[in-house]
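A single protein chain has been removed from this complex, and every other one stays in its place.
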Amino acid sequence: MQQARHIILSLCLLIIPFSVHADQDAMQLLQSMGTAAKNLNYDGVFAYQSGNKLQSIRIIHRSDERDEIERVLSLNGAAREVIRTNDLVTCIYPEGKRIHVNRRPLGRGFPSDLLSRLSSATDYYKVTLGDESRVADRLAQELSITPIDNDRYGYRLWVDKASHLLLKSELLTDNKDVLETFAFSTVTVNADITDEMLRPQITGQEMTWNRSDLQSPNQTTAIRGLSVWKLDWLPEGFVLVAQQSRLKASTGNAVEQRVYSDGLSSVSVFIEQIHAAHNHLKGGSNMGAINAFGTILHSHFVTVVGEVPAHTVEKIGNAIRYGNAGQ
Amino acid sequence: MSVDLELVQRVQAGDKKAFDVLIMKYQQRIIHVITGFVHDPVEALDVAQEAFIKAYRAIPNFRGDSAFYTWLYRIAINTSKNHLTSRARRPPAMDVDAMDATNFYDAPELKDFDTPESSLLNHELEGVINKAIDELPEDTATAIKLREFEGMSYEEIAQVMDCPIGTVRSRIFRAREAIDHKIKELTGEGE
Partner (left out) sequence: MMTVNYNEQLSALVDGELQGEQLERVLALLKTDVQAQQQLQRYQHTSDVLHGFTTKLHPVDLSERLALALQDEPTHTMRSQSKANVLAFPSQLWKQLSGLAIAASVGALAVVGVMTQPENQLVSTPIQVAAYEVVNDAKPQLASSNRWTVGEPEVEERLNTYLVDHNEYAGASGVFSYARVVSYDAGQ
């Protein structure tokens, strides 16, 4: 038994690069939290609070050997739903009678490549175990994640001791102000989830289907002329973790998305060709804790979106250069 | 002073016709904005009409602190939201009360609003226009592109193209004439 524990610990050491900031137990919990979110079947209701807005949301997640499928639906306000399957994200907005279908960027399980990213986060965050407390009538272990600088936010996470499912999450500014809270009020882990439960409430009969970008990822990477963009600045530790180009069905515009991450926080840079003088975000905007910064460069809309402080998206936005200037 | 502000001040001073020009200028944008909220096209036109009437009534209060369009846009958004709220609030059984009946008779078929270009769908029209631009002489094409796609002012275009503002104005006009000609050809309208 003692030996077995020793082996597990050694394995973890192999996966997670050693860092002065990392509390090993805390990192291990973070890892298993990622696995749990992906592999468990669960059905619960959580609150999403941002500022004075409170939204109640039901999440139903099912995972088996072949498929992962998740349905997220708002319980108050407009009855919106998002359904994620292996390779598609379907957003249903009944108030606008619209359905958006997007191919999922990486076309595999979700959370997308979170597990592989986590290990690199330890250099930029101090991860420590906190107290035990009760969330959604379950015993939870608190995890405190503090960034090394103010270019990114910190987190407080409450992880279910039994299943390692994330039960509560807070996004924190450098002053420890809470920007956003997600917290389960009730959740059934290892729930029996039927196909019926994963079917959208609203059928698509009177909806407009908006299938944005259903070409395969292989095809999308073939779009040329978009990879000439350069970034002069990124927060320390942010590296390119994903990149894709797709054509928007609505406009035919090519849109390139690049995702940069330090392992925990991430920022997407969207670069969209302009074919007509549409208006675009100039400067900063935010939606809850998500900040965006927009600018126009070389006949492209450039937009930086991420759950990082406003000054970070702005600094990134201002550091984008068109590589082959003059062409 | 901007043309919009000039027009607004005329309306404020009692020149109702000046408001017609503002309607012509902004109706497509406003209908477009409203369609984002109200998806039924006939309903959207009703809401657009309501928004313009509200704007007309409120125009004495417009002080030019923001651009006219921004101000008009806010009214359109509010009118749309109110429309959706009232529609949701109204029980379905009550749908033939006097007010609705009036509305019903007021709501004409969409074709009543057709323009001469209506035989073409909007996206077809966009194709025709883009093709017409491609066929323009280079200077003319550049001028209209800088104006429409880059949103530049005549002065900025004059700087970029290194020519007098008057030349910019006539190039853009020639581009529009050529585009108009192409559309007329396709819709079979005589000159």
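Note that the chains are named A and B in the order they appear, and that numbering of residues resets to 1 at the start of each chain.
Here is the rule we go by: contacts are C-beta pairs under 8 Å (C-beta built on N, C-alpha and C of every residue); 3 or more make two chains touch, one makes a residue touch a chain.
Not measured: the values here are computed from a predicted model.
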item	value
Contact with the hidden chain (one of A:41, A:74, A:128 or A:150)	A:74
Residue among A:136, A:234, A:254 or A:292 that touches the chain left out of view	A:292
Residues belonging to subunit B that touch the chain removed from view	1-4, 6-7, 9-21, 23-25, 27-29, 31-33, 35-37, 41, 44-46, 48-50, 52-61, 66, 70-71, 73-75, 77-79, 81-86, 99, 102-103, 106, 108, 110, 112-123, 125-126, 129, 147-149, 153-154, 169-170, 172-173, 176-177, 179-180, 183
For subunit A, the residues touching the chain missing from this view	30, 33-34, 37-38, 46, 48, 50-53, 55, 57, 59, 61, 70, 72-74, 77-78, 80-82, 84, 89, 91, 93, 95-96, 100, 102, 104-106, 110-112, 114, 145, 155, 157, 165-166, 169, 182, 212, 241-242, 248, 251, 257, 259, 261, 264, 266, 268, 270, 272, 276-281, 285-288, 290, 292, 294, 301, 303, 305-307
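Throughout what follows, only the chains that are shown with their structure count from here on.
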item	value
Gap in Å, rounded to a whole number, between the CA centres of subunit B and subunit A	38
